[in-house]
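Note that this complex is displayed minus one protein chain, with the remaining chains in position.
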Amino acid sequence: MDFTHDARTTGLIAELTAFMDEFVYPAEPVLAAQLADPDRAPWSIPPVVGELRAAAKARGLWNLFLPGEGGAGLTNLQYAPLAELTGRSVLLAPPALNCAAPDTGNMELLAQFGSPAQRERWLRPLLDGEIRSAFAMTEPDVASSDATNITTRIERDGDEYVVNGRKWYITGAMNPDCKVLIVMGKTDPAAEPRRQQSMVLVPRDTPGVRVVRGMRVFGYPDDDHGGHAEVVFEDVRVPVANLIGAEGAGFAIAQARLGPGRIHHCMRALGIAERALELTCRRVNSRVAFGRPLADQGVVRDWIAEARVRIEQARLLVLKTAWLMDTVGNRGAHTEIQAIKIAVPSTVEWILDKAVQAHGAAGVSQDTPLAQLWAGNRTLRLADGPDEVHRRSLARRELAKYR
Amino acid sequence: MDFTHDARTTGLIAELTAFMDEFVYPAEPVLAAQLADPDRAPWSIPPVVGELRAAAKARGLWNLFLPGEGGAGLTNLQYAPLAELTGRSVLLAPPALNCAAPDTGNMELLAQFGSPAQRERWLRPLLDGEIRSAFAMTEPDVASSDATNITTRIERDGDEYVVNGRKWYITGAMNPDCKVLIVMGKTDPAAEPRRQQSMVLVPRDTPGVRVVRGMRVFGYPDDDHGGHAEVVFEDVRVPVANLIGAEGAGFAIAQARLGPGRIHHCMRALGIAERALELTCRRVNSRVAFGRPLADQGVVRDWIAEARVRIEQARLLVLKTAWLMDTVGNRGAHTEIQAIKIAVPSTVEWILDKAVQAHGAAGVSQDTPLAQLWAGNRTLRLADGPDEVHRRSLARRELAKYR
Amino acid sequence: MDFTHDARTTGLIAELTAFMDEFVYPAEPVLAAQLADPDRAPWSIPPVVGELRAAAKARGLWNLFLPGEGGAGLTNLQYAPLAELTGRSVLLAPPALNCAAPDTGNMELLAQFGSPAQRERWLRPLLDGEIRSAFAMTEPDVASSDATNITTRIERDGDEYVVNGRKWYITGAMNPDCKVLIVMGKTDPAAEPRRQQSMVLVPRDTPGVRVVRGMRVFGYPDDDHGGHAEVVFEDVRVPVANLIGAEGAGFAIAQARLGPGRIHHCMRALGIAERALELTCRRVNSRVAFGRPLADQGVVRDWIAEARVRIEQARLLVLKTAWLMDTVGNRGAHTEIQAIKIAVPSTVEWILDKAVQAHGAAGVSQDTPLAQLWAGNRTLRLADGPDEVHRRSLARRELAKYR
Partner (left out) sequence: MDFTHDARTTGLIAELTAFMDEFVYPAEPVLAAQLADPDRAPWSIPPVVGELRAAAKARGLWNLFLPGEGGAGLTNLQYAPLAELTGRSVLLAPPALNCAAPDTGNMELLAQFGSPAQRERWLRPLLDGEIRSAFAMTEPDVASSDATNITTRIERDGDEYVVNGRKWYITGAMNPDCKVLIVMGKTDPAAEPRRQQSMVLVPRDTPGVRVVRGMRVFGYPDDDHGGHAEVVFEDVRVPVANLIGAEGAGFAIAQARLGPGRIHHCMRALGIAERALELTCRRVNSRVAFGRPLADQGVVRDWIAEARVRIEQARLLVLKTAWLMDTVGNRGAHTEIQAIKIAVPSTVEWILDKAVQAHGAAGVSQDTPLAQLWAGNRTLRLADGPDEVHRRSLARRELAKYR
């Protein structure tokens, strides 16, 4: 057992840290100003994001998330501390490095399951950063954490699939640069539960695709990255070649996509927590009430100790999970992936709550990133299935050991 | 000891319940639509609010909060269940009944401390619902939970006071109908700490008053009721007659204002909790996942039981506090007012969190009121001094019993 | 609504407070010494208990718990603050006043369901304090929170019932003064689930009654009051006249017994919490570490505030529940009885945990009452059905409102 990063990782950490210091943190107020500009086109991506992407690509800090061809070739364990670093400026650093959800998951999916033609048409420009993409799975009318509930239909009609359904919280789909959606629906509702679903690629400008509105997250439109769209598919026709993998493979592909997606979220969330803790420490060291800095208050110190202790534990579990994914595969790391999905967002939520509290009114305002980070992190307890589903499933395996 | 409401209260509960059913709940989707109207003037109050106010006034459901002249003459204990009912539709019912903060506190303050001229000029139109008002105390640059930190200056210059300073989170001040601000500042920074502050009435259109921007609460502008403004006062001149009470009385007046303000918040918060619990029960009774309604899940049931048990306890403490305020005065109820200020928002936050979780993505969206209610309630752990300040103070008194 | 105690209650509070000060608290070290005496007969009740009983009886502080004939005639609401006071010295005050479980529940049961002969034979000496009793319901081999699981058999054989079964945690049954056990068993396992059980009176010296051992509670034998026995019934024969009520009425009688039993536990638990909070305040006011009293530590203050806020809420819910039992009956107060059963023990546990922590090693030792109080209170989360059962049941009723 050894807790040191290898040489390549150590080098990349240094490079990325320098990039964050030189480019990313200084861009944060620029992003805020560009987002607040009244003349900005709705849902357009602020120019500073493109500038950062160019700078990162030029330095080779690009596609670090992707293990195979077209990516940086890093293992999950190598990528973990880098993804965490990007979480420290989570609105800017992940897109700057072309490592932002949902593109990352979509690129992995296409790399693993896409046909050569699909990879050429969609994966290449995604890897090059020319376009963005979305993943359309969640539906408003059903508990889609249970994939058998999905109501969107994908019906074959000659050489085409016809898609009908309603999706929401389709992250990034308000972004005009988003050119394609991967849509999950049922091709065969009569098949056994996990063979009913399929995935098709639907260009965003296909007739019948209607982007209805941007869904909010605790009031935030998240319009820095294309928000979260409600999208209606009405008799949307795509060629059968747009099917990803085989008919009925949708559930399995979704499962394959989720493991890396979840751990990436957790890695970044740790960076969010570290940033929040740093902001909290700076705040309480400088803010004076009742004659002394807040940092002298025992309760505030208690928060800070608790935050540090929780972060350390959560990070180690994320790292071990990454290592397991690398060594025994995503399926072998299933329990641990669930464990971090359960543990990390609630840990980070607790830390962000205390950070908000330490900042007073500024903590809930637009003048610190804390409230927005809180809101984004809060959704992680719901996204990809609520915690409760994962906890029940994890317990079932634990109980089975002693039956 | 007796836990029944008196006859007048029981009657008013019935009247208000009927009003909620007939007018308020049906107006909720109307409000949402009017707020979302792209042609709406920024920060203007949606017309449905005015319609409700007319309806409520016509029925005599008006100024229920105010114990004395011009009000309904209710005790705090009588008002408590009514205020709770308004909390069930907290964006609409409190303003409909002219019982919304910060006007309530301002009207009480003017009724208690205002000169006859001040009462005629400002209190009467407030009671009549012709204008709205704001209360400018919190400052961005200092921990204003410690009033001795306040930096806004109110300096006498001949027959005028000159106000200079910066305030933020001035609720309602973005509202064009807001005609006057009660401003807290220091008239004598050299006096002993609790005699330095004074309050003056500043008409919102006074030269030098600059409403800078609307502050956000977890992404929400709260533009249904005039938001939360940042306001700069630059050499703002008002006649000396605009002083409320005496010079140096600002701290004492603020204290007097806080007691009722805090309990009103707590009363309404209980209504929010009841509404959230109702929405949760309805949701989990109808939503199916993995083959059965969410209501069959043990963890969901556990939330619901906990919610009910916590609400019952919190409500009783609020009621007892109201009774104490009526019988021994606000000062005599000091410990209990602090206790509910500590207990209620965190209880309601917990319930809203579970309600969000039970609603999945809808819970964080604009399609249920839950996320916005959560955000508004979250600020109560900060407003009028963060919980931690009140906890320390309450503990000090407890410890003194045994010293 | 009114939160003042009536005159009789106020008078009794004063009398009982005086009795606690004059007799009970000074007897605490005497009890400890008598319990530690190596020459003491195992499980014998220390003499100081008898002395206190005589003193209380002489002052009329006797059987305060019993509403009807033979008791003090107090309502639940009147008894509540008195029971709380006894909780402040919970090993001594309840037995001193003949108000200790399980005798209280047994006396109520006999008063309500006993035949005249049963009342003469058992109730009268219990009311007079001549004997003690036990209630034999819990079984080691099944989840007896679900009464349909009970395996003890009560079979009619001519003019006798024959009892066979194993019970444990039969409080008080190690006490040589315990003369009778009320035993719950099945007379008709084929009846519908809630009509299978009956109760019989079994004199402790009946042949076939074997008191096997004293069960421990976190290491404590609780030998101040007869501990918690494991008892085996082997072909134990009692006359049919020993049946309480009718055959098949056991479940209903048990339910009737539980309501008052639970609220009495909760009332006393509040007294325990108040005592613990007092001890904590005294400790932290006087104990110095790192140059200042523990009371100056912010975290310690936070505990104290939280304790006070929680106690106030819990007490009000207990009082309201008592009032409901008085006004709408135990059945009408079912939800509230469950609510306090859920809320109070966990609240008191939290406070005792902090009290232990504030006392350091002394807190876990025999030199303060805190660890033993913690252990006793911990069992309340299990006794009469674990919290989880009550929470599920309470939630079911809440959910049914919206179905």
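Letters A, B and C mark the chains in the order given here, with residues in each chain numbered from 1 onward.
Criterion: contacts are C-beta pairs under 8 Å (C-beta built on N, C-alpha and C of every residue); 3 or more make two chains touch, one makes a residue touch a chain.
What you see is a predicted model; the values in this text were computed from it and never measured.
Peer 1: Touch as defined at the start, partner being the missing chain; which of C:Val240, C:Val288 or C:Val328 qualifies?
Peer 2: Missing-chain contact among the listed residues: C:Val288.
Peer 1: Please give every residue of subunit A in contact with the chain that is not shown.
Peer 2: Given the touch definition above, subunit A has residues 1-6, 77, 277-278, 281-282, 284-285, 295, 298, 300-306, 308-310, 312-314, 316-317, 319-320, 323-324, 335-336, 339, 342-343, 388, 390-392, 394-396, 398-399, 401-403 touching the missing chain.
Peer 1: So which bits of subunit B touch the chain we can't see?
Peer 2: That gives, for subunit B, the contact residues 297-302.
Peer 1: Touching the absent chain: which residues on subunit C qualify?
Peer 2: 138, 140, 142-143, 145-146, 149, 168-169, 215-221, 287-290, 294, 297, 299-300, 356-357, 360-367, 371-372, 374-375, 378-379, 381-383, 386-389, 391-392
Criterion: only the chains that are shown with their structure count from here on.
Peer 1: Between subunit A and subunit B, what is the separation of their C-alpha centroids in Å?
Peer 2: 37
Peer 1: Can you compute the centre-to-centre distance for subunit B and subunit C, using the mean CA position of each chain? Integer Å is fine.
Peer 2: Roughly 44 Å, centre to centre.
Peer 1: If you look at subunit B, which of its residues touch at least two other chains?
Peer 2: Residues 300, 388, 391-392.
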